[in-house]
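A single protein chain has been omitted; all remaining protein chains appear in their positions.
Moving on to chain A:
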Amino acid sequence: MAAYLIRRVLGALVVLLVLSAAVYVIFYALPGNPAQLVCGPKTCQADQLHRIETELGLDQPIYLQYWHFLVGIFAGRTFSGGPEAIHCAAPCLGYSYQTGEPVTSLLLDRLPVSASLVVGGFVIWVLVGVGLGVVSALRRGRALDRVVTTATLAGNSVPVFLVGLLLLLVFCVYLRALPFPGYQPLTGNPALWAQNLILPWVSLSVVSAAVYTRLTRTSMLETLAEDHIRTFRAYGLSESRVIRRHALRGALTPLITIGTIDLATSLTGATLTESLFGLPGLGQLLVTSVRNIDLPVVVGVTILAGAVIVVANMVADILYSVADRRVALA
């Protein structure tokens, strides 16, 4: 197990290294000059532009810029900042000249927002998805199953922003039951936090809940058709025991992998939900930074997203081996 973990961690570091190098290269191929954007919308003269490029380190070759970035992660970096230089302590992911903040503090600032949104949404879509999927599989072919199957088809095809705008229309405009959402920190007032996040949670989870319902239903039907279930039934085990002890365990194991990865990707990828509800999360940060060609922030968010997914993969593999003893970690 220890050797396995070490191997995985080393592999993860290589993945992150390649990922950050790729983002650097891609950004250089993209149109637009970050210094131009920093300089101002009009009449930025060549000499002024050059001075800003020097200040931002953009006049250096790309491999040197990337090297400084790598060194900064382990040793910290110093940036020019007027009368006094700004020190960015290790692990320094860079400094955003456009927002005047170190990238790490930008990420830490946005993380709780995205986590609040995604964890809440995840709980809803797993509970609803697995619940409906199991019920639907057990009532296969009956009216309830047909209703659920049709509903999942609809849920699967509705875009997030459409659900979001409909919810806002119904709950905030017609019924006025909820305020227009805005992020409230969990540490401040948990009730207010939840009240503001209900609509984003629901919008985020509609599509995933539909997908999970279908996955659970299929997986459950497959497991129920397997030999060992037939054997348990032949032994005379009660139907509820067969389902709860044996069928569910087999059926839900594949969902562990999907669920963990989905949770990880949504953390930095819930862009539409975040921008629709005005939640200042990581997805929104990524979109704004790409638009503003704010390279340090883009690299920071990408590395964070990559790290989260790599970790989620490891967690998924470990959980899988615990849930399914036929799989051994090696």
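The criterion applied here is as follows: a residue touches a chain if its C-beta (ideal position, glycine included) is under 8 Å from a C-beta of that chain, and two chains touch if they have at least 3 such contacts; residues count from 1.
Note that contacts and distances are computed from a predicted model.
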Expected UniProt protein name for the omitted chain (select from "ABC transporter substrate-binding protein", "Putative Zn-dependent protease", "ABC-type dipeptide/oligopeptide/nickel transport system ATPase subunit" or "Acyl carrier protein AcpXL") would be "ABC transporter substrate-binding protein"
Considering the complete complex, of A:Ile86, A:Leu127 or A:Val147, the missing chain is touched by A:Ile86
Per the whole complex, from A:Thr253, A:Thr268 or A:Gln284 the residue touching the absent chain is A:Gln284
In the full complex, chain A touches the hidden chain through residues 30-33, 36, 38-49, 51-52, 54-55, 80-84, 86, 97, 99-101, 109, 159, 161-162, 165-166, 168-169, 172-174, 176, 179-180, 182-183, 272, 275-280, 284-285, 287-288, 290-291, 293
